[in-house]
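One chain of protein is taken out of this complex; the other chains stay put.
Note that the chains take the letters A and B in the order they are written out, and that residue 1 is the start of every chain.
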Amino acid sequence: MFPGGPGEGMEVIVAGEGSLATQEMVLNIGPQHPSTHGVLRVVITLDGERITAAEPVIGYMHRGFEKLAEARDYRQIIALVNRHDWLSAFGNELGVALIVEKMMGLEVPPRAQWIRMLMAEWNRVLNHLMFLGSYGLELGAMTPMFYAFREREDIQELMEAATGGRLHFTYCRVGGLKDDLPKGFLAHSERLVKLVRHRLLDYEGLLLGNEIFKKRTIGVGALPGDVAKDYGVTGPILQASGIAEDSRLTEPYLFYDQVDFDVPTGEKGDSFDRFNVLYRRIQQSLRIIEQVHGKIPAGPVILPKMPKTIKAPEGNYYLRTENSLGECGYYLVSTGDKYPWRLKMRTPSFSNVSMIPHLLPGILVPDLIAVLGSVFFVVGDVDR
Amino acid sequence: MTPEELVAHLQEADASFVERSDIQFGQASIWVPREKWQACAAHLKDCGRCHFDLFTFMSGVDWPEQNEIEVVAHVYSVRRQHHLNMKIRVAREGGTVPTLSEVWRGANWQERECWELYGVEFEGHPHLVKLLLPEAFEGFPLRKDFLLMTREVKEWEGREEPGEPGSSPRPGRVPTAGGAATKAGEH
Partner (left out) sequence: MILERYFSNPWALFGLKLGAILIFFLTAPLVIGYVEHKVLAHMQARLGPMEAGRFHGWAQLIADGVKFIQKEDITPDSADKWVFVAAPILVVVPVVMIFVVIPFGPGGWWGENLDLGLFFALAISAIGVIGMLMAGWASANKFSLIGAIRGAAQLIAYELPLVLAGAAVAMQAGTLSLVGIVEAQNHYWFVFPQIVGFFIFVTASLAELSRPPFDMPIADSEIIFGHMTEYTGIKFGLFLLSEYAGVVALSGLATVMFLGGWHGVVVPWIPGPLWTLAKIGAVSFIVIWLRATYPRLREDQLQKMAWKYLIPLALANILLTGFFKVVF
């Protein structure tokens, strides 16, 4: 039933004639496994505890979003793409709304743009917190997971106040947002920024400063920058490899050119660097959120004169946004109808996972877990 | 480089690289003939002025009227910060495209996905097996003649906006002339 990887069942390869003959073992990590975030399967060939070959097998969660998108109009598609990167759902919606607005040439009201920025940054914090917690859990540190979820609960409560959803928001609309913010939202958001910032220090002590954590992650799974670019890896992983590529800086969308923030980079691109970059990205996102608080103008949240049906004009375009996990892009081919002719969803996790076969050979099985945990991906994003 | 400069530079480098070009909404697309597909890709990656080092995606677009599938590869340059769409049109039946996985490693998985969803063969690809779909799956789902079963079984109620001719009456709702307009600046 499962797609064949290298050797279904036990493959026996006798190595080292003359010296002590050993057998290589083929082991399936996944699809049900405590450490792969969701249904990812990695077929590894082991020599003792050292990995000689690895191949990820994906597609367990393929839902055919791109085919479905061809039979839905743009409002329905926004509800659909929530389900890619479900840890930071707003970022996915944003891309769809932005590309249709660009092709239609709509001028979205500034209030809506600033609120979109706020939501996108809170979603980034949500996503990164999850990975901070789960990475510790995979290495054996149980406690940061609970702290991360405590923070996430608070932020999800905030998101729920505005959008009505804790996980899938469907808050963006082509031309603005669904609803305005509720009363007291900004004050709540400000309090939450202080709280999250204060609690982030716990992670530094428990994980980043922990000797055992450093021993497990420094030097493990180093990814050179040019290899990363070749594979199409983007986001925190690319930044950890030393390349400061961030769509918010190079092609600012919304109002990212009017806020101050840095793009943290690492040096060696190993697991510790990736984790460190993630941690500092949360701090930068909180910084952006604080600046946005003071800049939201009054006004409408959606274009007053929206056309009755949203039809993208004929043509094609590729638009990318910096989602939490990397570059989330949409390639829209439209024939002027109210549903797309072709909507290609370029998801960051797909490219991130594709470079796993490069990182894995030559490392030990516990390091496999350390590496897999540091390659940030969400299975819904990989398979669509 | 701006999209126009990019296209001009490519035409200068080798006139046969660019069969046709187009700039839409500020983004350049070039159609490359089959024989020059890999050479053009290598030039885009190695040339210092183009320097396309990040492989973004590769996918297909089905044009059943012209009986063609258009394969699109999008690349980006981190240093120069410009984008480019490389396109090629192949026949629906038996169309093949040379592989780009030697030029950019990221093309490996993207080409596998394109193959299993559209049926476009990639010559020289090291491991062209199904990626997302199960082994036993038959057919090429993203082609337009592969029908979406949910829409065949049941009519898409949203095909026409409520109030327009041909729309299906929703249970419990009286179709109004105004239609389902989005909220107009109430806040």
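In this text, contacts are C-beta pairs under 8 Å (C-beta built on N, C-alpha and C of every residue); 3 or more make two chains touch, one makes a residue touch a chain.
Please read these numbers as outputs of a predicted model, since none were measured by experiment.
**Student:** In the complete complex, the chain left out here touches which of the visible ones?
**Tutor:** Per the touch rule above, the missing chain touches A.
**Student:** Touching the absent chain in the whole complex: find that residue among A:Y147, A:F169 or A:Y317.
**Tutor:** The single option touching the absent chain is A:Y147.
**Student:** Just name the one of A:N210, A:T250, A:Q283 or A:T309 that touches the chain not displayed here.
**Tutor:** Here the residue in touch with the unshown chain is A:N210.
**Student:** For the chain not shown, which residue from A:A53, A:M104 or A:L137 touches it across the whole complex?
**Tutor:** A:L137
**Student:** Could you pull out which residues of subunit A are in touch with the chain that's been left out?
**Tutor:** Contact residues on subunit A toward the absent chain are 25, 27, 33-35, 49, 136-143, 145-147, 150, 206-207, 210, 212-213, 215-216, 364-369.
Basically, only the chains that are shown with their structure count from here on.
**Student:** From the mean C-alpha coordinate of subunit A to that of subunit B, what's the distance rounded to whole Å?
**Tutor:** The computed centroid separation for subunit A versus subunit B comes out at 22 Å.
**Student:** What part of subunit B is in contact with subunit A in the complex they form?
**Tutor:** 24-25, 27, 29, 53-57, 59, 61-62, 72, 74, 78, 81, 83, 85, 104-106, 108-110, 117, 129-135, 141-142, 146, 148, 150-151, 156, 158, 161, 179-185, 187
**Student:** Mind listing the subunit A positions that touch subunit B in their complex?
**Tutor:** Residues in contact with subunit B: 1-4, 58-59, 62, 64, 66-68, 70-73, 76, 102-103, 173, 175, 178-180, 226-227, 229-234, 243, 245, 250-251, 300-306, 308-309, 315-318, 320, 327, 329, 331, 333, 341-342, 344, 346, 350-351, 354-355, 358, 383-384.
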